[in-house]
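Every protein chain but one is kept in place in this view of the complex.
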Amino acid sequence: MSEESKKSAEKTANTQAANPNPSPASTPHEAGSQQVIGEGSAKLGNAPVGASGVPVSMQSPTAPASPAAPGTPTSATGSPSAEKAAEKASETPRDKTDIEKKDSATSEAKAQAAATSGVEMFTVTVDGLSVEVPKGTAVIEACFRAGADVPYFCYHPRLESVGACRMCVAAVELEQFGARRTAIMTTCNLQVQNGMVVKTGTPDVKKAQNGILEFLLANHPLDCPICDRGGECPLQNMTIAYGPPTSRFIEEKRHFPKAVPLSDFVILDRERCIQCMRCTRFTDEIAGDGQLDLLDRGAESKIAVFSDTKFTSNFSGNTIEICPVGALTSRTYRFAGRPWEIKSVDSICAECGNGCNIAVQHRMGEVVRINGRTNEDINEEWTCDRGKFGQYYINSDKRLSSPLIRREGRFVESTWEEAFGMIADRLSQIKAQYGAGSIAGIGSTRCTLEENYLLGRVMRGVIGTNHLDHQMSSYPLLPMQTTIAEIENFKTIVSVGMELQREQPIVYLRVYKAKRRKGANWIEVASLDSGVEAILRQVGAEAVLLLPHHLQASELERAFAFCQETGTKFNLLLPDANSWGAPTAGILPNALPGMRPFADGRADVERMWGVKLSDAPGKAAGDIFASAAKGEIKAIYVMGNDPAKEFADPSQARRGLESAAFVVVQDLFLSDTAQFADVVLPSSSFAEKDGTFVNIEGREQKIKQAIAPRGNSRPDWRILADLMARLGTPVPYFSARDIYREYRRASGA
Amino acid sequence: MQEQPQVLYKNRYVPGINTLEVYLQHGGYESFRKALTMTPDAIIDEVKASGLRGRGGAGFPTSVKWVAVPKNRDQEHFLIINADEGEPGTAKDRDLMNALPHLMIEGCLCSLMALNASKCYIYIRGEYIEPWKSVQKAINEARKAGFIGKNVLGSGLDFEIYTHLGAGAYECGEESALMSSLMGERGMPRMKPPYAPLPQVKGVWDKPSVVNNVETVSTLVPILAMGGAEYTKIGYGSPRSRGTKLFSISGHVNKPGIYEIVLGTPFNEVLEIAGGVKGKLKTYIPGGSSMGFAPPTPMDYPFDYEGIPQNTKTLGLGSGGLIVFNDTVPIVPLAARLTHFYHHESCGKCTPCREGLNWMAKIYDRILAGAGRESDVDLLWDICDNIRGKSFCPLGEGAIWPVMTSLTLFRDEYLQYIRTGTYTPPVAVTTAG
Partner (left out) sequence: MSVFSEETIARLDELISRYPTKKAALLPALWVAQDVGGGVLNPDAMEAVASHLELPPAEVQGVATFYTMYNKVPRGKFAIEICHNVPCMAFGAEELIAHCEHSLGISAGETTPDGHITLARVECLGACCNAPAVQIGSKYYENVSAEHIDALIVQIKSLPDNPDHTPQGLISETASF
């Protein structure tokens, strides 16, 4: 169609739009046919005949181009014009689902990052508003920047664009082969050009989007009332904003078996699937295992895992989050609540040292779901399945709900009062009889920084012992030399003796990203002896070495020395959520908060705590258990740790615990170590308390209390603070934050 | 009726022409020997002078396509031959591969010279076992004779030609889906300009690649033999449709078959070549089913790249699969059949094609089952309109064209069919010729 005839077609549309009662261009042939009614049809009905760039002669001679042509009885009276409708849409932005908000924030972050890295900037005009975006930006992202609402399904800012759903169309004026033209184009896979003009709400665009939604819904079961995605479903939202109010589809829909379990965590409902390929692209591009793929083709295409296998990927849960419909749902969250009944609290995953940002979501005091939260420096927006599904122990019935005291060999429930009374008495008595050096404390890499700090204060400051440790095996505390995010920039990545996917899931995602997107060479070896030195000697500073904490300390030190020599970055990856927070809190035999040696920190700490610290050298965990076995150590206080199971030599720990006259254990469950205890105190999970975790990079992040402590449990810091008061030291803490402030000062910050 | 010079088919009926021996006796591989002495640019200049346009469907000028390829032998780049012929009504590539495999191989070699490339993959549709064997045999013969392999004919250049067998997917004829399939993926189309760089820059395995039809490269042989300028003088010489093209003429004609016809030959002469219409012409599809149905008049227009769309409102010449229907054929089942075909072949990547065709197929089924509603006619039209221009690749477009053209031309017949459940052919008035 020539430019001119197109203009005139547009003009016709405008005149029609301005006329509240346009004379019918033609009447629909059969009143009985289901018409698209209401506002949707007003937008749709004003599509100018032939304006979609098709020869007018192609149009059916007698039939209207669109069944709801202007002036159809159902839509003529009082329906707002297309223009007004478009205006209205831009005035009152629709409610967006969380995943849409996440997507646009991510694309914004991407643009920001590109802009600050000195990429050439292009000017793009979106609905009359001009914005500056970096070269290489997708048009849809430029639209987000300009505040325009472009609906989409398959686009995801972290996945390669496929342009499959065709929902994100806009009228784009672009230059191609030296000529400028305007066309309805998908915007998710189109890069901006300088001076590009984009219109998102033209009648053609609206008709296209309306049509796409009608197509998508034709075979969709519309079972929103029983669908877990209901209330936070992009398809539902887009349909309300852009879709036809009724369907003209009267045929039988496609049927597939409902609710097929793909694994213990993920359920697939193929009838709801819109084939956007977000999940398959995720497993291919991000997780790298390609466990999901499309089966069959055309209208029969469906998502599947291979043959009879299960979806065993450690990242399967992410597919639930990015699915824009209710096709992939969570078995654990299934029918557990509706989005509007759920409260969401920002927190940090407690399962490993990567420190994924998560949202703990609960309904009426029960944690029902854990979702990923964006942090570009750490997990981007992903989590592993351990983080997403492995934390339901919070709700377990097996959790301890009240303090237990051993009487005549059996645990008997008691009150906190009674338990504290007993602990205070016994500790004071042991201290009086055998000296403070007969008491030892074991902290935990799974408790918060604050809790470990407080344990240190109780042990060193109140009781006066230096026998304090948290390490269940001895590994050197060598900080990572890069951040997690920086790993993706190395040309060579060598990982030793780890199943990275399971042990360090988020580090793995970076490594895979480096390999996939940046062509890095990832070398996985079983041990340091497998030629690692030869490799590093070749690549030197272009490489990063990833090591697990469970290698021999001597090996780790040798590797460290070697890295210093070759310039390779050395990254020791510690296992637990607070692996760095326990030592920095001072839970080491011979270091104070901030890991300061006594010589440095002593004066500060003594002044703050108002006591004199003991001069006796502290014992590490192994020595503590050995001394206990010999009868030199009489009391062991264990917070959130399970040496009877997890110590490098569990039998040594067991012997020590067995021999000690008095053992106190704070834990969620009756652990192996608790079996040796005289008093067991029920503590709260990470979801029930505030605090700080320090991840493998040494990055401090806050966890926040989402639900009230279960039963009679208390956060570990609360327990220690109560005990401290009982032992006669005034307690200045009302919250974890108070402890954190004190920790900062005590560590010399 | 003007004489139809036979260029591609000159030796089509020579017994044994599918063997190297006979092919060589008839001047085989002379064009390739000539090409070996020319620079890539010189070959492309000849092609440009010849006005050759792609014979696979889109009719894009071959020389223009080739110019965009970086012609550096150090940078690996590929020639891919599209022998996935699946467009309903098209049977010419099969015939070329069965009867004249060496012509095609020689054409590949000439094209490789033009592109300064050394590797060629021939993507043959899975059903074409016999043509595949024929081509493989020819490749083996050519390799033995030193036309393929290392240091070909002492030129210092290496040429490799491989066949790659598809496995039943029409969509793999679309060039970007073909590349996906060649790379071992599902045959789904890939992004093209303006969404992504040209395949000539970043194609298969992200390397520069060119996809050409079997007939296109075969035509290179006579072009190089006679020179591009001479080629343009053949027959009607309409300025934008030069030379000859193979047409598979099927349906209601007296002598269906594959004919080499000069572009620009008047349509009625084309019909005459095929023995004239059996019965009364109702409609025809000029170039493979995706082009759509054409009205029976006019008949005397030039049958070529420009003449067809201008005179019939169909998409054009396409792949040269002319299907003729007389008035005994009801249109609705035809359009229904084609809709089912495209529905079956839709790759499923994009919503409009996957869902829209699914829906249309169901509507057609309902109509054929006697439960049609008159409003279905408009509904079909609107579904087509919602697919038009919105699908990812041209399959979606090709799928709706037969429906839209049939609705335009035969609206009344549709309504009659829906009302009565049958088609009554017009009372037979025999027309001579």
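Order as written gives the chain letters A and B; numbering starts at 1 within each chain.
Operating definition for what follows: a contact is a pair of C-beta atoms (placed from the backbone, for glycine too) under 8 Å apart; a residue touches a chain by one contact, two chains touch by 3 or more.
Since we're looking at a predicted model, the values are computed, not measured.
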Residue, one of B:Asn82, B:Ser181, B:Ser375 or B:Thr408, that touches the chain absent here:
B:Ser181
By the document's definition of touch, the residue of B:Ala117, B:Ile323 or B:Cys393 touching the omitted chain is B:Ile323
Tell me which of A:Gln291, A:Asn354, A:Ser414 or A:Gln666 is the one touching the absent chain.
A:Gln291
Which listed residue (B:Gly57, B:Pro88 or B:Pro302) would be found touching the missing chain in the intact complex?
B:Pro88
Touching the missing chain, which residues of subunit A?
283-284, 289-297, 304-309
Omitted-chain footprint on subunit B covers residues 76, 85-91, 93-94, 125-130, 133, 136, 139-140, 162-170, 181-187, 205, 207, 248-252, 256-258, 285, 289, 321, 323, 325, 329, 333-334, 337-338, 341, 344-345, 347
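Please note the rule applied: only the chains that are shown with their structure count from here on.
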I'd like the Å distance between the centres of subunit A and subunit B, where a centre is the mean of that chain's Cα atoms.
50
List of subunit A residues in touch with subunit B within their complex:
28-30, 32-33, 52-55, 57-67, 161-167, 169, 174, 176, 183-186, 189-190, 207-208, 211-212, 214-216, 218-219, 248-249, 251-252, 254, 274-275, 277, 294, 296-301
Which subunit B residues qualify as touching subunit A in the complex?
169, 186, 191, 193-196, 313, 343-352, 354-359, 362-363, 366, 373-375, 377-379, 381-383, 385-392, 404, 407-408, 411
